[in-house]
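Have a look at this one.
Only one protein chain is missing from this complex, and each of the others stays in its spot.
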């Protein structure tokens, strides 16, 4: 018997719950448009079985291992690889047991909701995960993973994915994407242009990356003009591989609009490694404006994902490297930060710049007022720690009154956890329907309008905003 | 048939909804006290018909045209005047059609609620506005606007306005107010003293304004003492024209309490135009404290409306000028900013200083704790982008537990959109009744107390706080 409540996340009031259910029933089965995420294109290219339950659900998922680590479970015991190649647990079953024994830690978290839904809906495992059921769950899932209909392409189709975007560096040759394209498989997997490694002077090997960028494009990327030309060339190549967007993960939303000669001088300094922290920040800001200018030409939609203090723990960074659950949100200013770019191109309808945030205080104070007036701006959905019931609810309640629905862009799952994708979109659809039903029940939205908006939020806005 | 839900904005739970309805039924018809706003006194003085539906509802309403602009509608097409006098749309019907065709953009926004209520309750137009009904709505409203009972004074009376405050510069001669006072019409329209143009050294023509201020008062306003005397004189004149309050729209809540000789020196510097940005900010801060000192003498209630980054877009400012929907809230500090003024006069019961904010994070963290202890402080209602269902709900939920009800001042509509006034007060009354009903239903407030508080929030507190 299914353990998930069919009416989960809907309003408690009976009338509003009925409205939410009616809205949801119309849009629950719409195709998934996943315009931004981090799944591995290799999966779709090679279509090999996922190795084991632990390597599918635990070891690569920073949501999961950060919670376990917070309560004293060593990352080594979860199989997280060490920088120095030292020994870590490799027995998937042992890792899984540790996870299952601590599953109570995830109570009332979105991870629990995604995991429970994946276990039940994707793998048909309906029992509550616990120390007692750990082995049964492991065996059940491991067996399924060997079946043909649990290979990546089959799951992609079963999940109802109409299109999914991955994220690659300009230095990536996009061979997996080429392989997908050249295959006889019809699944639509597109890339996105994520140039942080050739834009951020504080990236390790920045100068070497620029040299490589030049080699890949036949430009002298060590000159400012050549560097910009190389970007244009790689963007064109990415676009030829399906890309409709770029993505930028700077620590802040800072933009600059310097004179070209000043930008060129700063670029030269960045190449020598002599940039101060302030100069590196200014250079990143300048490059957001340059990227926007290129978007006017090539039509790529731009995304800014600021506000994360990455790799907060020095010892963890030294031992395990990046992306180990130690990225912590910080206060983020958008109003002053975006002004240079917006003064240059903010009123130009040809540009679409999608803003994300990890500082919820900016929703009502800055992001909704900005997106509610600048034609170039759209708001991305609740992101990362806020990709959750409460996070999405606060997002709608703080954004809608000022920016409306049509300056938002639907849902992004932004995940590398493949099996969580249907659950994540389902949660978003439920929360949006719950919100719309509450609006109707409190006289703030006409019922016939709610049906149209539900469809827009679940499907149309993402396609439109990302030009997919 | 009326399209608006009679129980709109009330709690979903049946018992709480019944309580809210009972509270609301007692206070819904109370007179409107509008202690702060921006309607044009000329309307009440001349009592001419409003020109056409577009010029009434669209062209002057930044909430409306900013949303349309955000989705690519040109301001010119909405009839918004250009600085250079270049051509813009003047055909009201064309503007109205564009608005109606995009009316879905306003779904679930307060603008939609105010507009729908004005269409239905003020103009008797009950259909949903859309591309299909655009002409019918236009014709219907245009016809009504020609009737005597749709002239400003008749609407004023129909709206049940007991008193309304407008906002004028010290350089205004208040001729419209004099004309209202000298007429045989009994409506109470008072002014408020808004001296930003003669206080902010960064105002264009600051020095010329000071000269003009001197001419109007017979003081040598170019000396510090004369400048202060000129303020006192204009405040007295405004008071004679009904003013009970002053209003200050600085970008921050900064106050200063310098020695008089230092303030005098800074004023001299400001007059020469040589102030740095920091010095201009300090001067504005000093003048808030000077205004508070004058309030101790003349009893004018003081309002501070900080936190808006005005005219954010340089291109829009250059083409269309100020107040075109590009004012964006920013983070606002009150704790350090207000300390100089509060150390000087914060515990003096004779002073009433009403604080507003656009940074909701300050409600629970700073504003409620400050207003919950300083006798001079009161909290203004949820303002601007937060004059909305969710904005008011968050305001009550974050303010009440620390500041109670009696350190707040009821509702301000703060609008120039005349026909939205009844709807705005109605929304505020509904949201407050919904909040009170929820308190009662959850055992946090006695039912008999809720009735008294409902009356206080709808009527008494505004009169008392503004000394009206």
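Should a chain be cited, it is by its letter among A and B, assigned in written order, with residues numbered from 1 in that chain.
In the analysis below, contacts are C-beta pairs under 8 Å (C-beta built on N, C-alpha and C of every residue); 3 or more make two chains touch, one makes a residue touch a chain.
Everything numeric in this text was worked out from a predicted model, so none of it was measured.
A.B. asks: Write down which of B:368, B:392, B:409 or B:428 is the residue touching the left-out chain.
C.D. replies: That would be B:368, which touches the missing chain.
A.B. asks: Which one touches the absent chain: A:53, A:79 or A:110?
C.D. replies: Within the whole complex, the residue contacting the unshown chain is A:110.
A.B. asks: If you put the missing chain back, which residues of subunit B would it touch?
C.D. replies: Looking at subunit B, the ones touching the missing chain are residues 11, 13, 15-16, 331, 333, 335-336, 339, 342-343, 346-347, 349, 361, 364-366, 368-375, 377, 397-398, 400-407, 438-439, 441-446, 449, 452-453.
A.B. asks: What residue numbers in subunit A mark contact with the hidden partner chain?
C.D. replies: 3-5, 7-10, 12-13, 66-67, 69-72, 104-110, 113, 128, 309, 312-316, 325-331, 358-361, 385-386, 388-391
Everything that follows uses one rule, which is that only the chains that are shown with their structure count from here on.
A.B. asks: Expressed in ° and rounded to a multiple of 5, what is the rotation angle of the C-alpha superposition of subunit A on subunit B?
C.D. replies: Answer in degrees: 120, to the nearest 5.
A.B. asks: If you average the CA atoms of subunit A and of subunit B, how far apart do the two points sit, in angstrom?
C.D. replies: Taking the average C-alpha coordinate of subunit A and of subunit B, the gap between them is 40 Å.
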